[in-house]
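Only a single protein chain was left out; the remaining protein chains are all shown in position.
Going in written order, the chains are labelled A and B, and every chain counts its residues from 1.
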Amino acid sequence: METPLLKVDSLFVDYPTSRGTIHAVENVSFSLEKGETLGLAGESGSGKSTLGLSLMRLVPYPGVIVKGSIKLDGTDITKLSENEMRSIRGKRIAYIFQDPMTSLNPVKKIGDHFTELICTHEPNKSREEALERAKKILKNLGIPSERINDYPHQFSGGMRQRIMIGLAIALNPDLVIADEPTTALDVIVQAKILDLLESLRDAYGMALILISHDLSIILERCDKVLILYGGHMLEYASTIELHKNPMHPYTQGLLQSIPNIELADQRLRAIPGSPPDMLHPPKGCRFWPRCSYATEVCRVKEPPLVDVGHNHLVRCFMHSKEASRH
Amino acid sequence: MSKIRSKLNVLKHFISEFTSLTKRGPSGWMVIIGVIIVLAIVLMTLLSPWISPHNPAATNVGPIRAPPSAEFPLGTNHLGQDMLSRILCGGSIMLQVSALSVLVCFLIGVPLGLFSSYVGGNVDKVISLIIDAVYAFPGLVIAIAIAAMLGPGVINMALSIAVVYIPSYFRIVRSQVLSIKELSYVEAAKAIGAKWHTILSRYIFPNVVPSIVVIATINFADAVLTAAGLTFIGLGISKAIPDWGWDLYDGWRYLSSGAWWIITFPGLMIILIALGFTMIGEGLSELLNPKLQH
Partner (left out) sequence: MGLRSYILTRILLTIPTLLLLLSAVFIVMRVLPGDPVALHFEKRATPETMEAMRRVLGMDKPLWMQYVDYLSGLVDIPYLFEHGYPNLGKSMQTFEDVGGQIFSAFPATLELAIYSTLIATLIGIVLGVISSKHYHSIIDHLIRGFGTVTYAIPIFFLGIIFQLIFGVYLRWLPTGLRLSPTVSPPTGLNIGGIHIATGLYTIDSLLEGNIFKFFECVKALLLPSLTLGLILSGIFIRLTRTNMLETLRLDFVTAAKARGLNESTITYGYALRNAFLPVLTMMGMQFAILLGGAILTETTFSWPGLGRYIVDRINFRDYTAIQGAIVMFGLFVTLVSLAVDILYAYLDPRIRY
């Protein structure tokens, strides 16, 4: 089998604080092929942003990657030097941040954002060439090239997000990580941005990781899904599989809470309870306090990750016993 | 009987809080070291009449301008006075002036701040305007102007320094009160008919105390430095009493003789005590309002 583009194995990310260590990501593994789209779903605090940033080794202080490997085309990037990592960032892996209003340098023109990026990674290119490329990219994104000398605050939120996307794909990266790319935008712009990402993916053949708390977006646009809760991966399968056969109670709850406009008079169903306190997470299965199926063993032991067929992984005692029966 | 017991409890509470500082990381250690330094210097000053080898004010106990030796570990100055003895008690004036000025500042600045912010409205605006005007003015100049007019003496020095720092107390108290004033438990107290002095003393004041303590320690440090500065210019105390600031000025006049010991030791002592207070203040401030919490 060919080496996947991205292979994450048993990743652990911690934040040591004065009040205790937060295990933001615990034992997460997944893989991604060239051109595939992975959806990272979870509530806020589930660790999905931390996971995304750790793929760039940009976890903010005091966070550290304590264990595990992240292999990009076979090379473990957790072992690279900072300089080597810097040449990968922006060029082979790109990141689109959540809030377009604060992700651009307020004192730099848009054009300068691009030329800086291009000239850093491709020093043989002149500033003029870089500027030309920037103008082309912006045009493809629907931003008139005359605006290349404008400052970020002169653009709307949707346009700024498009500029961010433009910066992300400027150097044809192999992988783009989009962290809640539409949360800060209104619904109509949301759809446009997601369409844009899709068309870029098709045009350039890049892999995409979509991080979102909105499962409906992920189901719509991704090839496979990873459900994250309290830093633990609870379910991992292709989108079709997950939609057809949601195994984990949490996933089922998420799917049920997606409002359906066709069903009139339907009450919104939410999952009871709230996300765990990451300083003092529950023992055993992270989800048991909110699970209607929780049993004695769930409160004490953490369920193992089990393959229930069709490369569908679940972390739940309900299914591990079943699986062990086969 | 219960009042005495409750006061004892407060004391016990303070002591346990203090010892727990060791567990609070580098800021806690800063406070502890600062307190040790300050207490050591105060103790040294208090005990100086008994531990000084010579009379600090007596002249010609040794050769003129002699470098440090076994007999005079810190050397002698141009009047033949023993520097060690002068260093041991030289902090006395400075400590008195600073303590007095802090007291005055506290007695005037805190009530004024409480009153102005609690009353609010135009009264508050006018008082704040005046205070801000004083605050914007560099402290040393004000202190010099007042000291020049009042003349030498411990009380006069203390007053001139106090005037400079009253605005700091005022502003801190005022900003704290303004943020507490609107909290619901104060509203609740008002609703059950609590009088203004009860609200101030039982609800607002206890919350303001930590910030006041921080300001007071920094005030102390500044007061020491300003007192030294005033003495250096000649607006301090009269010559008779041994004083670090005075020795600095004295040593400076004989700079070309190269007698570094007359200058260095008093200077180091001033730095030490200022540092001690600053460490307490900064450590406390960091403990109470941890900066950049993640």
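Just so we're on the same page, contacts are C-beta pairs under 8 Å (C-beta built on N, C-alpha and C of every residue); 3 or more make two chains touch, one makes a residue touch a chain.
Only a predicted model underlies this, so the values are computations on that prediction, with no experimental measurement involved.
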Partners of the unshown chain among those that are drawn: A, B
Residue of B:L74, B:I146 or B:V177 touching the missing chain in the full complex: B:I146
Residue, one of A:G90, A:G158 or A:P303, that touches the chain absent here: A:G90
Positions on subunit B where the hidden chain makes contact: 26, 129-130, 132-134, 136-138, 140-141, 144-146, 148-150, 221, 225, 228-229, 232-235, 248, 251-252, 255-256, 258, 260, 263-264, 267, 270-271, 274-275, 278-279, 282, 291-292
For subunit A, the residues touching the chain missing from this view: 53, 56, 58, 60-61, 86-91, 94-95, 97, 99, 102-108, 116-117, 120-121, 153, 164, 167
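One rule holds for everything that comes next: only the chains that are shown with their structure count from here on.
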Chain centre separation (subunit A, subunit B; CA means) in Å: 55
